[in-house]
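Missing here: one protein chain of the complex. Every other protein chain is in place.
A, B and C label the chains in the order they appear, each numbered from 1.
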Amino acid sequence: MVNCEVREQDGIAVVALSGDVDLESSPRVRDVLLDCVGAKRPVLVDMSRVTYIDSSGVASLVEAHQSARKTKTTFALAQVSQSAMRVLELARLDKVFIIHSSLADGLRNAG
Amino acid sequence: MVNCEVREQDGIAVVALSGDVDLESSPRVRDVLLDCVGAKRPVLVDMSRVTYIDSSGVASLVEAHQSARKTKTTFALAQVSQSAMRVLELARLDKVFIIHSSLADGLRNAG
Amino acid sequence: MAEAKKQTDKRGSSGRARLDGKRIVQIRIDSRPEALRLVRAVVGEAADLCGCSENCVRDIVIAVDEACQNVIRHAYGGRPNGEILVDIRREGDRIAFNIIDFADPVDVSKVKPRSLEELRPGGLGIHFISECMDDARFRTPPDGAGNRLWMVKRIE
Partner (left out) sequence: MAEAKKQTDKRGSSGRARLDGKRIVQIRIDSRPEALRLVRAVVGEAADLCGCSENCVRDIVIAVDEACQNVIRHAYGGRPNGEILVDIRREGDRIAFNIIDFADPVDVSKVKPRSLEELRPGGLGIHFISECMDDARFRTPPDGAGNRLWMVKRIE
């Protein structure tokens, strides 16, 4: 139920997530995010089409964030959908993650 | 769960239905359609935002169609959503009702 | 709709009619029109989960909705305090839907579609069900239940 599209733009790995990131689909999201972070390019996650994200999806984002910190890679989110933002706020992560309101902003700042 | 908006345009009563027309909501749709037909103006039903219609909703359309015939009023549908069209086809009514692919077409021909 | 072939139904050790296949989900509602959208929501998701195409999902939702409507209007005669159980199971490459009520047993010979030649409101539900499903018939209900309409659709 989730779709992860990875594309390269200006040397940045843009991961576009769409659909529900839940207990079923979050392991795949986790793998994709950790792969991208592991490749040591900046990673920007487009969350505009995330219709739902649960605590396991948030855990995948936290893992990727921590892995990026270790390898000093940029890991950021862009245009987070309302419903995903609610969950990030509940997790008090809206102040921890780098969150850009637009993809353009993210691309300018992630490189 | 259904919304019926009636507006007057070029002497035609345009009824915009949106949402699910089902056993719960079809009595209201029926009342609105019969009222409009009773006012003896041509009636054009915009079905572009009908997300679901069941046999009771179809029955309301049939009643309005028959009432319009009796009073020699025009009763037509416009831009029928895919899911509503499937149900009209199942009922073999796609060849009985006047169906316009666009609202503009309907307005030109209903007057 | 084919009449119930009671003698061929499988039964568990208690004499209870056994529902075939691997259960995906079961939903229980009261016999109220406003509950139908709860059924449509879960049935649509279940069909999608099984890999049905958009058109297949649409037809399944139509058939299950119409079947539940008939239970509300005919089996329970419009009484809102009856129960309806919709049990969804996977049977190989098909999905089976059991619509179970606790009303008096229905005279299944009266459950049939009308001719569509005649233009009149109503009388479309059974026709929709037979068009949208691959098979549909009344079968032995579980103990304590009144009726069970069993419908199957090939996943496509």
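By definition in this document, contacts are C-beta pairs under 8 Å (C-beta built on N, C-alpha and C of every residue); 3 or more make two chains touch, one makes a residue touch a chain.
A quick note: this is a predicted structure, and the numbers were derived from the prediction, not measured.
Judged over the whole assembly, touch between the missing chain and the shown ones holds for A, C. Shown as candidates are C:L38, C:V108 or C:I155; the residue that touches the absent chain is C:L38. From the options A:A39, A:L90 or A:A104, the residue with contact to the unseen chain in the full assembly is A:L90. Checked against the full complex, the candidates C:I29, C:V111 or C:L149 give a single residue touching the omitted chain, namely C:I29. Residues touching the missing chain, restricted to chain A, are 1, 20, 22-24, 52, 54-56, 58-60, 62-63, 65-66, 83, 86-87, 90-92, 96 (touch as defined at the top). Residue-level contact of chain C with the missing chain is found at 23-30, 34-35, 37-38, 41-42, 44-46, 49.
The criterion applied here is as follows: only the chains that are shown with their structure count from here on.
Inter-chain centre distance (chain A to chain C, centres taken as mean C-alpha positions): 42 Å. Taking each chain's centre as the average of its CA atoms, chain B and chain C sit 28 Å apart.
Annotation for chain B: no residues touch two or more other chains. The set of chain C residues touching two or more other chains is empty.
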